[in-house]
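Working notes for the structure below.
Only one protein chain is missing; all other protein chains are in place.
Going in written order, the chains are labelled A and B, and every chain counts its residues from 1.
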Amino acid sequence: MLRQSSHELSLATRGRGLYDFTAEVEAWLARQNFSDGLLTLHLKHTSASLLIQENADPDVRADLERFFKRLVPDGDPQFEHTCEGADDMPAHVRTALTAVNLSIPLRDGHLTLGTWQGIYLWEHRNVPHTRKVVLHLIGE
Amino acid sequence: MLRQSSHELSLATRGRGLYDFTAEVEAWLARQNFSDGLLTLHLKHTSASLLIQENADPDVRADLERFFKRLVPDGDPQFEHTCEGADDMPAHVRTALTAVNLSIPLRDGHLTLGTWQGIYLWEHRNVPHTRKVVLHLIGE
Partner (left out) sequence: MLRQSSHELSLATRGRGLYDFTAEVEAWLARQNFSDGLLTLHLKHTSASLLIQENADPDVRADLERFFKRLVPDGDPQFEHTCEGADDMPAHVRTALTAVNLSIPLRDGHLTLGTWQGIYLWEHRNVPHTRKVVLHLIGE
């Protein structure tokens, strides 16, 4: 019989960067005791993203950060929305270029992540924030 | 008992720009009378996007537009696919850089959008279009 479950995670960031929270997601999943289904993650913010990326070499995260810093420079004079500082509008643009939703099927009690895939919260603001992620699980 | 419901919304645009249609989505949701579940939105086009973004300061939308205009310039001579004009291929690239699907959990009768999150249709073509968005709801 299909059923569903949901939860809100709170994640504290130390400022800009990629934070792996796969373990938090899997810990919640384990308590729901589903074998097969669909997990959806939704981030309730517009200046941070959800991303599935390589969880092996930390250079990948550093390079992603470098690339996005050059693509969407802080303090770009073309931006009008600067009320919260030089990283305010770049955070919104980085969010638009990535995503705030992820959908990952569950099979045989496990997320169908690839060997090298981790689930990341990408904080785009320079100062620490508390970010809320809604988890929704449907299946059996 | 879990159930599902779906609907196709028609949205008229006045040309390039971001259109908040959160209210249309919520009006349909209210009529379905679900308490908890998962809402999926799918846009049936390849030259417009769906985006969750800040719904407070209109400067955010203007800055997003400015950024994408500079990143993917209309009339870029490297593009071969120009049959519908200088904004044709840039519209496809902007769509590839953003998304045509969104997934938002529903809890206690409400979408789990953050305080500042709105659901936008981002029209990438210069002339007005009618855009179709499929809404799918599963839950109870």
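The rule is short, and it goes like this: contacts are C-beta pairs under 8 Å (C-beta built on N, C-alpha and C of every residue); 3 or more make two chains touch, one makes a residue touch a chain.
Predicted model, so just to flag it, every value in this text is computed and none were measured.
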Options A:L29, A:A48, A:L64 or A:M89, residue touching the unrepresented chain: A:L64
Contact partner of the left-out chain, one of B:K44, B:R70 or B:H110: B:K44
Contacts of chain A with the absent chain, listed as residue ranges: 2, 36-38, 51-54, 57, 59-60, 62-64, 66-67, 70-71, 97-99, 101-105, 107, 112-117, 138-140
Touching residues on chain B - with respect to the absent chain: 2-4, 6, 8, 38, 40, 42-46, 71-72, 76, 78-81, 83, 89, 92-93, 95-97, 99-101, 103, 132, 134-136, 138
